[in-house]
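For reference, the structure discussed in these notes is given below.
Shown here: the complex without one of its protein chains, the others still in place.
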Amino acid sequence: MPEGYLRQSPLASLGLAARAATAADAAGVTMGERERVMLVNLRGDGVDRGFLDRVRQALEVDLPAEPNTAAEGTRHRVLWLGPNEWLVVAGEGEQLAAALDAALAGLHVSVTDISDARAVIALSGAQARDVLAKGCPLDLHPRSFGPMRCAQSRLAKVAVLIDQRDDAPSYDLYVLRSQARYLWRWLDDAAREYAVRIIRP
Amino acid sequence: MRRYSIWSLARNARGHHEGWTEAWRSPEPKPEYDVVIIGGGGHGLATAYYLAAEHGIRNVAVVERGWLGGGNVARNTAIIRSNYLHDDSAFLYDKSLQLWRDLSGELNFNTMFSPRGLINLAHDKSGLVELARRVAALRLNGIRVSMIAPEEIARRIPALDCSTRAANPVLGGSWQEKAGIARHDAVAWGYARAADSRGVDIVQNCEVVGIRREGGRIAGVDTARGFIRARTVAIVAAGHSGVVAAMAGIRLPIASHTMQAYVSEPLKPFAHTVVMSPALVSLNQSDKGEIVIGMGTEEYNSYSQQGSLTHIEYVTQKMLELYPSFSRIRMLRKWGGIVDVSADASPVIGKTPVEGLYLNVGWGTGGFKAIPGSGWTFAHTLARGEPHPLVAPFGLERFHSGRMIGEHGASGSLERYK
Amino acid sequence: MLLITCPFCGPRDESEFACGGEAHIVRPADPAALTDAQWADYLFMRKNVKGVHFERWMHSHGCRRWFNAARDTVTHQFLAFYKMGEQAPDIAPVSYTARPAPRTDPALPADPALHTDREGAR
Partner (left out) sequence: MTGNFRLPSGGRIDRNRPLGFTFNGRLYRGFAGDSLASALLANGVTLVGRSFKYHRPRGIFASGAEEPNALVQLETGAHTVPNAKATQVELYEGLVARSQNCWPTVEHDFGQVADLCAKILPAGFYYKTFMWPSSFWMKYEYFIRRAAGLGRAPESPDPDRYDKMHVHCDVLVAGGGPAGLAAALAASRSGARVILADEQGEFGGSLLGRRDVIDDLPGAEWAARMAAEIAENPEVRVLRRATVFGYYDHNFLGIVERKTDHLGPNGGQGMVRERLWKVRAKQVVLATGSIERPLVFADNDRPGVMLADAARSYANRFGTRPGSRAVVFTNNDGAYGAAIDLADAGIPIAAIVDLRADVQGPLPTKARERGIEVLAGHAIAATLGSKRVQAVEVMLLNPEGDKVHGTPRRIECDLVAVSGGWSPTVHLFSQSGGKLRYCDQRLCFVPERSKQVERSAGACNGSFGLADCLDEGYAAGAAAAVAVGFEAPPRAFSADQPGETAPRALWVVPGKAPVGHSKAKHFVDLANDVTAADVRLAAREGYRSVEHTKRYTTLGMGPDQGKTSNVAGLAILAESLGKPIPEVGTTTFRPPYTPVTYGALAGSDVGDLSDVDRTTPIHDWHVMAAAEFEPVGQWLRARHYPKAGEDMEAAVQRECKAVRQSLGIMDASTLGKIELRGPDAVKLLNMVYTNAWDNLAVGRSRYGLMLGEDGMVFDDGVTTRLGENHYYMTTTTGGAAQVFGWIEEWLQCEWLDWRVWATSVTEQWATIALAGPRARDLMHELCKDIDLSPAAFPHMAMRSGRVAGLPARVFRVSFSGELGFEVSVPSSSGLALWIACMMAGAKYGIAPYGTEALHVLRAEKGFIIVGQEADGTATPIDLGMDWIVGKKKPDFLGKRSLARSDMVRRDRKQLVGLLTKDPNIVLPEGAQIVDRILPKPPMKMVGHVTSSYWSGALGRSIALALVSGGHKRHGQTVQLPLEDRVVEAVIGSPVFYDPEGKRLHA
């Protein structure tokens, strides 16, 4: 069996890797699929000190308490999803879910591995904000949104979690795996007028 | 009532049309009536007309908050059909359809009923089965509706995308030849004129502000123009039925929502048949040439006639999926009505716990086509004090017993009841 | 196109939300003890207020939390947003009727179906 089939990213069949540009030709927008990201959905009582302390010990980062913000630790990035819900993002190779579950044993929490349930599309460039504005009702202007901010909203016809990574601006877009091809198609269409370059993030 | 005809037109032309008289009076309300009907819309006016014409009850007032025919009878897509799922609904709507046929002659007012035929589309297998079930039931109820194949649909509606690649592929449809459209305002005016000529007082700008009871029975209504006594009071207030019922201490299984519709600029005729689709509520072309699009309701409760842009965007997208060549056509005008959507998308007709107080409400998005049938059966109900057999199943009690008449599919309304 | 303030995420566009209808309808503690009419009152009967309407919304495309709001159903203006479990704020009702309705007759029928009190926050 070909090795690639053992683990297929949501957009694998689009052959993005092969289409990724090597030269940095002029483009208003770059797009690519962020592969092999570990994602854990964490539910717990956000006002319980004991819970927060144990999470900090396990993740070496404080859970963001402020709605729609991100926190960056040494190994993890944590995004606020709700008053008692977070998304923990880590690189590949970690047994994140199992470790966290063990670390929080005995508490009323829910630790769920959803690494395979989402696609992550990295969108960046001077016109990235305009591309998002075509389908998202959020105000992403620098005066109201910026790095370390995240928000769940609607993009085109699907639910999306937007995590701003830098001032370029660069965004990571989290979308349900089954809807990723639709969203890619939509982004590709929306970004067409700005010239798109496919990258491997 | 001076009769309208081509001859009266010609005669009046000689007098420069200065000899025409009022189509209806503007009377002051009397202190007492046999029957007071709250709501001067299509259903209220039709009820008043049939009370006078069929039951000889002429001491009737129709009290209207604004101008007669200013509610949903002025704000709909004017579609008339009877292809409903349940026997109860099918019989009631078909009674209505039969009355539509000769209505212009009966009222001596051209309602422009145009039975140009109606197609309901199915875009998936379950939709097709649902249509088949409806068609089979209607056929056995003696209502002529048949299934038609995609090729026939494509022939009748060239603008419709019937290709297999379409976002909403046309798998088939049902066809009701006797369905059609009418001129909506004319229906209200025709009933108003005919009722007025039979002695009914239509009192406009007369808002009901309270309902008085004596013991367990109705005493009359307080209005902005004073108290009016009546032994029989009927709430026929559509979007405002909840507000009026609350005055009598009654809570209804009804939520009011904004329903929008919009029209294009006038175009030369090209879309003869009325088309309904689960993807898009309805589409037809008016006599003026405007394409009329029905849109269903907004999600939240509302007494505003202003709808949202999002909804229009959504419906327009669905329309272009069905009719790709329409994208350069422009939306000219839109309107909104306040519709009273009941829990099972069927009307609530009959008695209330208050003796002498009756309801004819909850028509939601489907009231226009029902006006003659509703008025005819409701007048009988008011005159006899017992529901007409055709509307007996539609009483308020069904929400207690659970004998619902679910018509979400056939009414074309989305499930908005919460 | 409403602008709805999620108690957690702040003001967001209507398209991110789902409306859940009338708020503060508490599920009867012992449904079996109710008559059909009383059960129907819980299940179907609604105030359908013209004026200040207390209703539930869910931030379905955001943090997925339910919350309550008070909204004028005529003007669509929101008067309050508050979290589930919080007491409904005291907001004076608005009347859109021509003038206050005169006193209704005190001899009301004692049908409990018409007068079940479903008020009170949870």
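Descriptive notes on the structure:
Labels A, B and C are assigned to the chains in the order they are written; within every chain, residues are numbered from 1.
By our rule, a residue touches a chain if its C-beta (ideal position, glycine included) is under 8 Å from a C-beta of that chain, and two chains touch if they have at least 3 such contacts.
Since we're looking at a predicted model, the values are computed, not measured.
One chain is not depicted; across the entire complex it touches A, B, C.
From the options A:V109, A:A122, A:C150 or A:L173, the residue with contact to the chain not on display is A:V109. Contact with the chain that does not appear here is found for just one residue of A:R34, A:R177 or A:R200, A:R177. Contact between chain B and the absent chain runs through residues 4-6, 8-10, 13, 16-18, 20-26, 66-67, 69-70, 74, 87, 101-102, 104-105, 108-110, 112-116, 124-126, 129-137, 139-142, 146-147, 158-159, 167, 183, 185-186, 189-190, 204, 264-270, 287-289, 306, 308-309, 312-313, 316-317, 319-321, 324-336, 398, 400-404, 406.
The omitted chain makes contact with chain C at the following residues, 1-3, 13, 20, 26-28, 30-32, 34, 36, 39, 43, 56, 58, 60, 64-66, 75-76, 84-85, 122. Residues of chain A in contact with the chain left out of this view: 1, 5-10, 13, 41, 43, 108-110, 112-118, 130, 133-139, 141, 143-144, 156-158, 176-179, 181-182, 185-186, 189-190, 192-193.
Just so we're on the same page, only the chains that are shown with their structure count from here on.
More contacting C-beta pairs link the chains of B-C than the other of the two pairs A-C and B-C.
Note on chain placement: the centre of chain A and the centre of chain B lie 50 Å apart, centres being C-alpha means.
Inter-chain spacing, taken between the CA centroids of chain A and chain C, is 37 Å.
Against chain B, in their complex, chain C makes its touches with residues 1-2, 14-15, 18-22, 36-37, 39-41, 43-50, 53, 55, 71, 73-76, 96-102, 104-105, 107-109, 111, 113-115.
Chain A contributes residues 67-68, 81-83, 85, 137-138, 151-154, 159 to its touches with chain C in the complex. Of all the residues in chain C, the ones that touch chain A in their complex are 8-10, 12-13, 15-16, 60-65.
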